[in-house]
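Selected chains from the complex are presented in situ; the others are not included.
Labels run A and B following the written order; every chain starts at residue 1.
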Amino acid sequence: TVAANAATASAASATAAAAAPPAAQVAWKGAPEWSSESGWSFKPRGRMQFDAGTVSSPRGINDASLGFGSELRRAYIGFDGKIPGGFGYRAEIDVAGSSVEVTDLFLTYQASKEVGLTVGQHKPFWGLEEMTSDLFPSFTERAAMNTAFGFERRLGASAAYSKGDVLLQGGVFTDNVADLNNDENNSMSVDGRAVFAPKLGAGQLHLGASAHYHDLNDSAASVRYRVRPFIHTSDVRFIDTGNIGAVSELGYGLEAAYIRGPFHGAAEGHWQQVNRPGALVDPTFFGGYVEAGMFLTPGDTRGYKGGAFDRVKPNSPLGKGGFGALQVNLRYDYLDLIDAGIVGGRQNGYELGLVWTPTDYTRFLLNYGHMVYSDAALPAAGGDRDYSVDALGMRAQLDF
Amino acid sequence: TVAANAATASAASATAAAAAPPAAQVAWKGAPEWSSESGWSFKPRGRMQFDAGTVSSPRGINDASLGFGSELRRAYIGFDGKIPGGFGYRAEIDVAGSSVEVTDLFLTYQASKEVGLTVGQHKPFWGLEEMTSDLFPSFTERAAMNTAFGFERRLGASAAYSKGDVLLQGGVFTDNVADLNNDENNSMSVDGRAVFAPKLGAGQLHLGASAHYHDLNDSAASVRYRVRPFIHTSDVRFIDTGNIGAVSELGYGLEAAYIRGPFHGAAEGHWQQVNRPGALVDPTFFGGYVEAGMFLTPGDTRGYKGGAFDRVKPNSPLGKGGFGALQVNLRYDYLDLIDAGIVGGRQNGYELGLVWTPTDYTRFLLNYGHMVYSDAALPAAGGDRDYSVDALGMRAQLDF
């Protein structure tokens, strides 16, 4: 019995040694995420997107950036983590342009279960697709309105309230940190967004609205709205307002989406009013899109989290006996840059895409857009401003 | 007994399995630091500082960078680590300017218990506040002398001897690696510093002196000394020597500080002599400061390590039933850029600041400076060169 007791004691100490809480647990989320019971966490972050594509040339428009093109679309590296006491951070840069573009770079404080505060560079609560990570949209590029109206990250302070199906976000921002390198920059914006996202039947509903006031606060400021033809490998913009002398911008957005099993639908609209100096009439431009998508592989569905689309996690990934998730998406993509005497052109885009997600952290896209332009900014042969362009784009993507 | 013996053996093997030295231990220092018993270590590094502030405009000076401003002040990412055999490294860049600024980037070799060698870009042993990490100074910006005289990191080789209360540092440097991209750069400096840092009573004393000779080694070189008004969001310099044709610079610094419980005091002075070409008289400029500070929260004290101020670790941090550490600091900040016919202006700065350190790795600052200028480089209304400026700055900071 003495021997047995000794054995028991020895076993107990072995159990203790094995069970002593380790200083860090590891979870693999692309890259490892380390965390501790005392509230620490740390995770490296990265993403890479390699694009190739081709854009047709309307007769008479000869631009060497049309036709075939390829590029490193995005290359992010960074870190995020948590610090005991309720603080957190994300620091990430995009080096794809062989330069530094600061993307998300902020610190957070979880003031209560429902309320989070953020200081630093982050997105001023644009609409659904813009708030969705560029890792997860339905096509290689977001809808025209998201690019045209200058949605960007800005330095600011914001608060978010989240409870049940409701999400409220609001903040005060200055400008993108790259623009703030010019110490004369005095612009200021106030941005807010409300999301209602209840379960509806067997699906997830998303309804949202946002409002944005941006005071340029500069004696000689201007804005310019324009967009590439569906893909990003060409820098030609067929529709383009040119520079518009401006005092401020006022924007409103509406968002709706529904996900149910393999299906999803989404629609957004954004009205952007430019307040011009003096007695000039203030134009209001509009952009919007409607899309629908369906997974062809059984058991797959689109991710949704925190008021935005999220990661697709294939039901049967490559390497585990499966093929991954295959999704087909369809979008009508409208942008109207004509108002109050400004004729930047109008786009009616018809887009079709295939997204293959072999594993949680890899994604391949192939998509095609037929873009119909009217009153385009760039005249084709014979001064023709009504023409169409075909664009085919593909992407290989990995993130960690 | 056989069963008991088997149990004992089984327990022993379990103990062995649990006790086998793991390949890496983890310590949380903002980010995790991994280390092994064989001499390896590795730690990611990062910091972010978000600033906002306002600088008043003297009557007649209209500069758009005055008034309110905000910026990403610093955004570092990098790594440090150790390699068996006595080697170590730090590699860190600042991307706040939406470009790459190489900060610390060096390899080290621990030649003996007392002697460490460093090759790469590091600080050439300036004075106390400049050698203190920009995470830990008493105000958002360092005293005027530290900015005005062009203290920077340079590529070089150095040695440090540390034993008991004595620290000796010396090295040979060329230039900042960004400046070395110009292959015609031939500048060279020799820099040395001595620190005596005994315990004195219940406190920590710091006495130091440094000397710096910088040969510009160029047929058409110049130097320029100038400084922003207390905070960094404006790029206006009210005092500024303009470019001075120069052959070399010779600098001397003296440092003293004392920390005792919640109190600290510090004072530094730096004399910078410009050796001008030919028969031109060589001016000597001077800057210095005196400061005192006190923690209002019980049990808190200023960190000190390796000849510089170090991290404040709040006695009762936020999230553990406390509020963090709250410190009030007061500084007189003097800079004289007038000598030998060069009239760059003189600053008498009176500065008051509040530093809130909720946790070891977060820090918030609010500070105010009343800067009195005489013979300023920038004339106000009516050619007035004697005026004062008020500046208010705040910062949110997190590092890992």
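Everything that follows uses one rule, which is that contacts are C-beta pairs under 8 Å (C-beta built on N, C-alpha and C of every residue); 3 or more make two chains touch, one makes a residue touch a chain.
Only a predicted model underlies this, so the values are computations on that prediction, with no experimental measurement involved.
The complete homomeric complex described by this structure file contains 3 copies, of which 2 appear in the displayed model.
What we mean here is this: only the chains that are shown with their structure count from here on.
Chain centres here are Cα averages; for chain A and chain B they lie 37 Å apart.
Of all residues in chain B, only 1, 3-5, 7-8, 10-12, 14-15, 17-19, 25-28, 30-32, 44, 46, 48, 50, 52, 63-65, 67-72, 75, 77, 95-100, 233-235, 317-320, 358-359, 361-362, 396, 398, 400 touch chain A in the complex they form. The part of chain A that touches chain B in the complex is made up of residues 3-4, 6-8, 10-11, 13-15, 17-18, 22-24, 34, 36, 38-40, 42, 44, 77-79, 81, 83-87, 89, 91, 93, 99-102, 105-107, 119-121, 155, 174, 177-178, 180-181, 183-186, 218.
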